[in-house]
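Right, I'll just put the structure down here and ask away after.
One protein chain is absent from this view; the other protein chains keep their places.
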Amino acid sequence: MSRKPLRVGMIGYGFMGRAHSNAYKQVGQFFPSEHQVVLKAACARNADLVKPFAEQWGYESVETDWRKLVERKDIDVVDICTPNNLHKEIALAAAAAGKMILCEKPLAMNAAEGQVMVDAVEKAKVANMVWYNYRRIPAVSLAKKLIEEGRLGKIFHYRAKFLQDWTIKSDLPQGGQGLWRLDAAAAGSGVSGDLLAHCIDTAIWLNGRLDTVCCMTETFVKERMHTLTGKVEKVEIDDACIFMGKFANGSLANFESTRYARGHKAQYTFEINGEDMSISWDLHDLHRLQIFDYKTESKLRAWSSIHVTDNGGEHPYMDKWWVPGLAVGYDTSFTHQVADFIKGLETGTPQGPTFRDALETQQILDAILDSAKSQKWVTVAK
Amino acid sequence: MSRKPLRVGMIGYGFMGRAHSNAYKQVGQFFPSEHQVVLKAACARNADLVKPFAEQWGYESVETDWRKLVERKDIDVVDICTPNNLHKEIALAAAAAGKMILCEKPLAMNAAEGQVMVDAVEKAKVANMVWYNYRRIPAVSLAKKLIEEGRLGKIFHYRAKFLQDWTIKSDLPQGGQGLWRLDAAAAGSGVSGDLLAHCIDTAIWLNGRLDTVCCMTETFVKERMHTLTGKVEKVEIDDACIFMGKFANGSLANFESTRYARGHKAQYTFEINGEDMSISWDLHDLHRLQIFDYKTESKLRAWSSIHVTDNGGEHPYMDKWWVPGLAVGYDTSFTHQVADFIKGLETGTPQGPTFRDALETQQILDAILDSAKSQKWVTVAK
Amino acid sequence: MSRKPLRVGMIGYGFMGRAHSNAYKQVGQFFPSEHQVVLKAACARNADLVKPFAEQWGYESVETDWRKLVERKDIDVVDICTPNNLHKEIALAAAAAGKMILCEKPLAMNAAEGQVMVDAVEKAKVANMVWYNYRRIPAVSLAKKLIEEGRLGKIFHYRAKFLQDWTIKSDLPQGGQGLWRLDAAAAGSGVSGDLLAHCIDTAIWLNGRLDTVCCMTETFVKERMHTLTGKVEKVEIDDACIFMGKFANGSLANFESTRYARGHKAQYTFEINGEDMSISWDLHDLHRLQIFDYKTESKLRAWSSIHVTDNGGEHPYMDKWWVPGLAVGYDTSFTHQVADFIKGLETGTPQGPTFRDALETQQILDAILDSAKSQKWVTVAK
Partner (left out) sequence: MSRKPLRVGMIGYGFMGRAHSNAYKQVGQFFPSEHQVVLKAACARNADLVKPFAEQWGYESVETDWRKLVERKDIDVVDICTPNNLHKEIALAAAAAGKMILCEKPLAMNAAEGQVMVDAVEKAKVANMVWYNYRRIPAVSLAKKLIEEGRLGKIFHYRAKFLQDWTIKSDLPQGGQGLWRLDAAAAGSGVSGDLLAHCIDTAIWLNGRLDTVCCMTETFVKERMHTLTGKVEKVEIDDACIFMGKFANGSLANFESTRYARGHKAQYTFEINGEDMSISWDLHDLHRLQIFDYKTESKLRAWSSIHVTDNGGEHPYMDKWWVPGLAVGYDTSFTHQVADFIKGLETGTPQGPTFRDALETQQILDAILDSAKSQKWVTVAK
């Protein structure tokens, strides 16, 4: 069998660079298809850093200028794993060069940038996707399935939180390697764009459009050393962000994110309360989905914890991995995303979240940050 | 030993009438003191209902007019277990008659009423307390102790929810026996006064004053049969209520309550994130307090679940009950409250929440309902 | 309404004396019946200890000689809460005097004693019951109900453990107040009679007769100060006991108990694996029953945790207590037992465990201790 190569050019080599690379390597082994991913080139400004990365992960070549990578004829897909402030420029160039694009989340610094990017990929007709990987944690995909089957009935509430604690230390600097998430110039925003973006993407996928929001943000540590300027500078990102709102289906939203919740490392949770069923999920135990099914006989009615490996591979993606009881990890969400991206290519039905899907998240992010500033309710732009 | 009688006159005979009566019976057995509670009289308009209640619980006599009860010379303490709209009138009469008062929560229909009640008991110099019983669940009292010991450090976040699901059925009527909580005329408000009042009382006790709030409410079922009018009437209470806000200590508030969270019966939870320790609690497993202690050696750092019975009676109130491992129930929170009320009498230091403490909760309730109406941030009155 | 008095004479005033007394006080309030429990007399050798107990709990009189108590005309029921070595003698006297008997567990020091006691109460035709209270924890009663409804199908496995850690300290003495459980002369055995007796009672109630057993015991601390002799004496009780066996229904037994399981205070757990359903329970969270129902639609199949308060009082005993979500404690198991004892009197159908039921547990205890000694499989006597 000769499979069609899908030649990837990776821009970036950090945490996400590794997660994506692992997925590219695994996808053919667990989700064989007509395509064969080829790790063609890895790109970063610093050759001394990108070379060992490329060698360790098996990239065939390296580039130090992303513009060159984007122009290379032997690249089919550009994977953008840079800080947020570079997404737009790279995406526009890649689209112009006719490349498929897989872009890290959030899509852009704001909705205006996002709109330009959507226009570019749609005009260029290139396949595109954004790495909101949590959609493809099997338990989250199962939640989607239960909703699509109509099991929840009318939805009353959607609650999501993404809690971390890694920036409590006030002597942590902003900016630079691994710390660009604290630097508003590189990240655009704080926990809203970094963490709530995930919560919002999942929410609109599972529960539909969010119409109105009201938000508050807080920056607990007001000043931090900036590693690029060498000076103590005002912190411009949001350390914490809470918003409430209303979905188009009438359900109420309660969202919160922070990096000051001692004891929580990446506790992304959501809960949906429907008339007939409630479901909840927690990233810290990602292989489980909790459900309460009101349709169960009353005597046995209770919250239950579905172990997604359990049912002989009936749950999403789980027929491809191990035998029942043996949990898969965080990393598989990326493998599933690549598998679905390829499926989109092969079936002709693009798999989301596309740039256009991710633009909606961007519009909500703009709305909540506007609300936090104006201290007013804000209607999300459409 | 001759103990001093504390003669109780109980107004009401419903769920709370039973819970309080059980506490009055148990207190002398588990928390012996100089006082001996005597169940002197039970009162309700309907003699056919109050008589069997009185007999079952051992009240010595019955009354059908609360004004008579309040005037009786052989009553020391009036316990108000009526719907909210009667609290003020009874409390004023009881205070005027020089009676001590134990009043069900919320204190009043609103802060204005509450202020009048506070003035009355303070002018009359009568002992007074409000039945925010959750303060005295041992695990919650333990939370208070940990905070007072300074173990949490600077507080960043306070989150509370009180979720129920008993009013999802749209054919449930409003008003009448057991359903007055759906009738705005009797209850004043919906989940805010009924459920969030508890969350707020605990919060201000544990985390101090709440300064500003922003709130949304929702009434999912717009009309219900009214059992008193016999007609389908507009539902005036809030079915769900979410608010965010800021405490005086700089921490962020996220509160939510609903009666439309399928699968949750009385899931009152709170979580507090401090710089050095986070704690959380869940009424559904009330005998446990979860903590994350950052001061633990890093290798062993984790969330732990303290079983309050465990430590040889070291945890609040637990030296009075059973041996380690054997959980106590919801009912003991009332027994503890009576024990502390008596302790207040014997030591001369009133134990909260007094009417004055409960007035603060009332002010916050007014502020959140104002905010929900105006769709604006509101500063809590002091 | 005039209720028939049920006049109790209590022998003992320790932990169980308090637990039973609380039940006697509560039963009429929560489980009203034709009978009215009257606390007639409390008895213990030491007048200085039994008087305050009697006063605190409202016993009308005290005795210091149990023989006198047993002879009193105004006593209907004798409650035996003494160390195990006195059960037989008291029970025989009480039966001879025509008293009903409620006896603490284990029934006797061994099966031979138990047989004599069974013969005595059956000959005297007096109502009798043994305080294996865990049968009446609502979640355990629910387990019984599910089994009786045939929901589990063929049973393959029954596992039970009762783990404590309170005797790890080697300087804990044996004998004397509260420590008679370490003294073989008073207790008969160690964890087998004290803890496994509970596990066995529940097991034979839920799963039927146990035919054969093979056991090992261990005494980790070989010598302890004896408070009665004042000397360091050999410890004769079993500190830990493990046995396996086979039930008459073909299922396999795995039982274990110890007082050397650091971190567990009274962790009594059992799990039953049936062809169609598995169930498990943990005393540390006694208000929950875990179930796995294979008959659930495969996609939703999972372990669930039934909160016994939840279902509008549908679960055993729970219609008598509070509203959904509000857990009851350990103490209610005794209240339920008294309520059922009275129900037995009123219906004419004795409620177990009777002395005869408890004799079966005694026979199994004999068999496991024989097996531990002989290091052989032993058939349980019938």
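Each chain carries a letter (A, B and C) given by its place in the written order, and its residues are counted from 1.
To be clear about the criterion, a residue touches a chain if its C-beta (ideal position, glycine included) is under 8 Å from a C-beta of that chain, and two chains touch if they have at least 3 such contacts.
Quick caveat, the model's predicted, so the values are computed rather than measured.
Shown chains touched by the hidden chain across the complete assembly: A, B, C.
Within the set C:Ile168, C:Met225 or C:Val323, the residue that contacts the chain not displayed is C:Ile168.
Contact with the undisplayed chain is limited, among B:Ser170, B:Thr229 or B:Thr296, to B:Thr296. Contact with the omitted chain, checked across B:Ser170, B:Asn311 or B:Ser374, is made by B:Asn311.
Considering the full assembly, A:Glu55 is the residue among A:Glu34, A:Glu55 or A:Glu314 that touches the omitted chain. One chain is missing from the display, and on subunit A it is touched by residues 1, 15, 18-19, 21-22, 25-26, 28-29, 32, 55-58, 164, 166, 264-267, 283-287, 307, 309-310, 321-332. Remark: the residues of subunit C touching the chain excluded from display are 156-157, 159, 163, 165, 168, 214, 216, 218, 220, 240, 242-244, 246, 250, 252, 254, 256, 258, 260-264, 273-278, 292, 294, 303, 375-377.
What subunit B contributes to its contact with the hidden chain is residues 291, 293, 296, 298-307, 310-312, 314-315.
By our rule, only the chains that are shown with their structure count from here on.
Chain contact topology: the protein chains form a complete graph, every chain touching every other one. Taking shared numbers over all numbers used, the subunit A to subunit B interface scores over half, which places it in the same class. As a whole-number value, the distance joining the C-alpha centres of subunit B and subunit C reads 36 Å.
Rounded to whole angstrom, the centroid-to-centroid distance between subunit A and subunit B, based on C-alpha atoms, equals 42 Å. Each of the following residues of subunit C touches two or more other chains: 307, 310.
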